[in-house]
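Let me begin by handing over the structure; questions about it come next.
Apart from one protein chain that is not included, each protein chain of the complex appears where it belongs.
By letter and in written order, the chains are A and B; residue numbering begins at 1 in each of them.
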Amino acid sequence: MKRILFIQRHGPHGSLFGQETLDAILMGSAFASCSVLLLEDGIYQVLKGQDAGQLESRDYSVTYGALRDYGVETIYVSARHLAARGLATEDLLVETVPLDDAGVTGLLHEHDVILGA
Amino acid sequence: MLHTVNKSPFAGSALDNCLAFLAGGDEIVLLEDGVVAATLDIIDRCEAPIYAIEADVKARGLSARLRSTVKLIGYDEFVNLCTMHNSIRSWS
Partner (left out) sequence: MTELALSLDKEGFLRRLSDWSPEVAERLAENEGIELTEAHWAVIHIVRDYYARYRISPATRVLVRLVREKLGEDQGRSIYLMQLFTGKPAKLVSKIAGLPKPANCD
């Protein structure tokens, strides 16, 4: 089975990248073994307490909680990018595995396909 | 002049440029992904008043993380600010 790594680099609501990547993860999980890596502002995708009620945008952050049901193995996060934003893994809606830069490099090399905007 | 910033400070130089070219009497409105800056200490030393659009802050779950110098505003107050200034510079 192919191993796919989806990289999420964009914050939520400001563009459609986040939602499109999430849709791709849900689709990809049907036929491949998938993991997710949150880099840069992609970390904000899973920040707790999002409320998009006042925007013309769907609050899809909670959908990350369903990824386990879809067979997504692990959600990784760059520890450096997390710290740069003053955040900790406890601030995130889902369980994540923080990686240092060497860990991210290793992760990229472990996967057959890497997708994400 | 009213400055607006709609990009995250991690995703480009919009905020850097805005902060670099401020003059007395200028004010800043953070909107869309620009509201990320409202949670970071890089804006603490900015002397101009800084506002952030509340709907954008709430949508991103950033309400509890705002720096003390940031004031939340609604779209109506944003329109007021636009009319109070003779010119508007959008940094994106």
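The definition used in the following text is that a contact is a pair of C-beta atoms (placed from the backbone, for glycine too) under 8 Å apart; a residue touches a chain by one contact, two chains touch by 3 or more.
In this text, all values refer to a predicted model and were calculated from it rather than measured experimentally.
K.L.:
Out of A:59, A:73 or A:91, which residue would touch the omitted chain in the full complex?
P.N.:
Answering carefully, the residue with contact to the hidden chain is A:59.
K.L.:
Provide the residue numbers of subunit A that touch the chain removed from this figure.
P.N.:
That gives, for subunit A, the contact residues 23, 26-27, 29-30, 58-60, 62-63, 65-66, 69-70.
Here, only the chains that are shown with their structure count from here on.
K.L.:
How big is the gap, in whole Å, between where the Cα atoms of subunit A centre and where those of subunit B centre?
P.N.:
26
K.L.:
Could you pull out which subunit B residues touch subunit A in their complex?
P.N.:
6-8, 10-11, 32-33, 36, 39-41, 54-56, 58-65
K.L.:
In the complex formed with subunit B, which residues of subunit A make contact?
P.N.:
10-15, 40-41, 44, 47-55, 57, 59, 61, 84-86
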